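Here the complex is missing a single protein chain, while all its other protein chains stay put.
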Amino acid sequence: MPDELYRLTAHEIADLIHCRKVSALEVARSFNTRISDVDPKVRSYITLTPELAEQQAIAIDEAIERGDEIPTLAGIPWAIKDNMNTRGIMTTCASKILDGYKPVYNATVVDRLAKDGALTLGKANLDEFAMGSSTENSGLFVTHNPWDLDKVPGGSSGGSAAAVSADECAFSLGSDTGGSIRQPASFCGVVGLKPTYGRVSRYGLIAFASSLDQIGPLTKDVEDCALVMNSICGKDQMDSTSLDIPRPDFTKSLRNDVKGLKIGVPKEFFAQGTDPDVEKSVMDAIELLKSLGADWKETSMPNVEYGLPVYYIIAPAECSSNLARYDGVRYGLRSTKSTDTIAMFQHTREEGFGPEVKQRIMIGTYTLSAGYYDAYYLKAQKVRTMLRRDFEKAFEEFDVLITPTSPTVSFGIGEKTHDPMAMKLADVCTIPANLAGIPAISIPCGFKDGMPIGLQIMGKSLDEETMLRVAYTFEQNTQFHKARPNL
Amino acid sequence: MIEFEPVIGMEVHVELQTKSKMFCGCEVGFGGDPNIRCCPVCLGLPGSLPVVNETAIEYMTKAALALNCTINKQSIFHRKNYYYPDLPKNYQVSQYDIPLGVDGWLEITTNGQVKKIAIRRVHMEEDTGKLLHVEGNRSHVDYNRSGVPLMEIVTMNPPPPGLHQIESADEAREYLQRLRAILVYLGVSDCKMEEGSMRCEPNISIRPKGQEKFGTKTEIKNLNSFRAVYLGVEYELKRQEKVIRAGDKVIQETRRWDDANGLTAKMRSKEVEQEYRYFPEPDLMPMRFTEEHIETLRASLPELPIAKAARFVSDFGIPQSDAEVLVDSPELANFYEDCVKCSSDAKAVSNWIMGEFLRLINSAGITLNENKITPELLAGMLKLIDNGTINRNMAKIVFEDMFSTGRDADKIVDERGLRQVNDESAIEEAVNKIIATSPGEVERFRGGEEKLMGWFVGQVMRESKGKANPATVNKLLKDKLS
Partner (left out) sequence: MGLSRQEIEGVAHLSRLELTSDELDKLTDQINTLLEHFIKLQELDTADVEPTSHAIPVYNVFRKDEVRPSLLPEEVVANGPIVADNCFVVPRVVET
């Protein structure tokens, strides 16, 4: 049993630890060994911290010995997307421009999980600065999909998703700006949740697009997701955008019950280009929920089609400003071609940023410039309001909205890199939830040619509970979440 | 020959004296080693986020109200994007089209004429770090100042009807002095130009008298005192006039004031409006103020200098010029008022405070609160002058003693034997002695040199060790010398 601890879910491990059937150190060792075995193939991790995990585990075991109260995630090992600050542990955002950067402070979510006893396994790979949908934009290396090592894990939280899928951690944290938790979750066959904007503190999350970024869990099942949400949600004094609202116990939503639930299925999310097998799996899932007592109806959200241009104006604009600070003065890479400060800035950024990041900075700078601000940025923010209203209207009629997470399943590494526009077009299903600030979850709902398919459930603003209940119900009546890749 | 008239706009930045910085809990301080008051937020470290200091907003709102501004009920922050090593995020969190306060004015009086200088806006932003230039073409960057709350006050040119603009170096200096007085009274800033907590960048242009269109303006930086502002504006006005009369054009540029040489020198060309790409700050939530909140703040404003000076004039009957000196700082004004309460001779109190008291405070280099003279002590001394116990010469000695020891006047007079001599016969003795021993001067006086009376008085006072009643001395001398 101790050998295969890494196969268990977080709640299963928690039970074993609480019943003293297994020690935190045994758990840590099991995962560390698993990582050494498979990560050379999967490459989920940029930085590994096995000794730290074991030190933390020993401290947990000693606390349990003493009879201290056992925190909820005691002894549960996790992976952190490498765009969240970890004190003393290298943090790269998968970019050369942060070469050697060791933060002097922790992201709030890191502190919260440490307080709840979780064990730090390491920093997970991502698309550089969270910009991308396949993790192929990482400035360091590519992560492989555990289901098929020649395929992408999705992005930008590709390392986080792959690590959960490959049992290289019990859960991970990712960040989601336009789908970066949900899409890799769907490609890797795991659960990925983007909370309502403002639920989880962004303090310490290296910013990409401030009004869209949210941190969220990637887990093996919905119960784990609720557990992690309990730990990371809640007002943070260090983040003005984090909401001062009561934090529910999300595990209370884990009920196998969708009787009377009203499901909306917006047709704009099944755009041209949606793989028919993906569509079929999603519709089968919806029919299953119907058989369990829910009702569903097709609906229309006419402004969804504008989601992509709105997103690709707002996100790059905010990112062009958020990434201005990388200039070689205070941390990271500094170009040797630094004859004066302008040259230093220009060469450092040229050498340090990858092509996708440069493109987004450029388009963002352009759309914010005088003369273009009204036509682009301001216009996009107005259309964003119209999209939000579409959602508000839909949620007057429905409790949740269900769609595919992505129009396709995972694809081959290198297959789409020649056409950055095509990759962006595939974000059509996930982007709207970020623009509206509502919560959304992706859960496994099928396979196509051996690759996982993801089902997206979107909930009303601040109504993660209904969304989790629907996800849990689906899980309880299927086996998809139990499938594991052969590594 | 055409006559020109100046047009001067003022952009003033004021550091607010909150305890902590605008968006983080680092201490607002001055001096010390570099980079000792920094944190992830004011360093702009990746992942850091700002949180607004509520006292900074309160201070700013009070300042805007004291400057007669309308407070925008909803106000937001914007990002001002530009690259500079002292700006850690390479953007500054500031305000753009919805600042906290708009459309205010500040009253100045130059040459007896009251002008209400129009203020366009009062807004909130964060200060930058500091660049220290070192040899070898390098600079050191210190972020202690990064994130300190900064209030920006900008005048309006042309002013709306009913209000005015600054039109001379004198007015520019007075504008700053009045602004400083208000802000010090509010307790929101110590406004020390030499320490950088108040910074002023005038923009200056001239145009032919009567022309509506503005001339090309230049901006002056590096003015570190009110005096420098006066001199800098004066110089620049003259320089521009010289340029235009020579047939050349004034170039729109930023010029640096060179205090040592008393001139402005070209710094850089302000050719194109810097491309700041303003957009609303997504990391901060908007601010909303209720009418009630604004009125509560307005009611909490202290009596400001102009109103206080007017009240001193009408209640205490002292001249306007006295009042203006006495309201220079709230501490001084309160001290004056407390003294008047104890002693009732408002003019005498004013004279002693404006004269001896301020002289002693300044040379001792202490603050008013540290000083030993209390309103009661001053009142006690004034009583002794009033009832003839001491004369003015002795009073000066008593006052200095009171200042250094804190003892009351009675004690000092007794212990040091400073009582005025009123006994006529004793004074007569001294007068007779001086007359007897100065025949030459007596002859000259009787010969018409009336000025010598002062000399005689002085001699008698010396003879009596300063204690003789001066009025009696004068009377007796007049009698005996005529």
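First chain written, first letter: the chains are A and B, and each begins at residue 1.
Going forward, a residue touches a chain if its C-beta (ideal position, glycine included) is under 8 Å from a C-beta of that chain, and two chains touch if they have at least 3 such contacts.
Predicted model only: the values in this text are computed from it and were never measured.
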item	value
Among A:Phe31, A:Phe171, A:Tyr376 or A:Phe411, the residue in touch with the chain that has been omitted	A:Tyr376
Candidate in contact with the missing chain, chosen from B:Val52, B:Val313 or B:Leu481	B:Val52
Of A:His18, A:Lys96, A:Arg247 or A:Lys358, the residue in touch with the unshown chain	A:Lys358
Residue among B:Gly25, B:Gly196, B:Pro302 or B:Pro470 that touches the chain left out of view	B:Gly25
Subunit A residues touching the omitted chain (full complex)	100-102, 104-105, 196-198, 211, 237, 240-241, 243-244, 303, 305-306, 308-310, 312-313, 320, 324, 327-334, 338-347, 349-350, 353, 355, 358-359, 361-363, 365-366, 369, 375-376, 378-386, 388, 420-421, 435-437, 461
Residues of subunit B (touch criterion as defined above) contacting the omitted chain	18-20, 24-27, 33-40, 43, 51-57, 76, 82-85, 131-132, 137-143, 267-268, 274-275, 277, 280, 282, 284-288
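In the analysis below, only the chains that are shown with their structure count from here on.
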item	value
Footprint of subunit B on subunit A - complex, ascending	84-85, 91, 93, 98, 101, 103-105, 107, 202-207, 210-211, 237-241, 317-318, 320-321, 324-327, 329-331, 341-342, 345, 365, 368-370, 373, 377
Sites on subunit B touched by subunit A in the complex	40-41, 43-52, 79, 81, 83-85, 88-91, 141, 273, 275, 277-279, 282-285
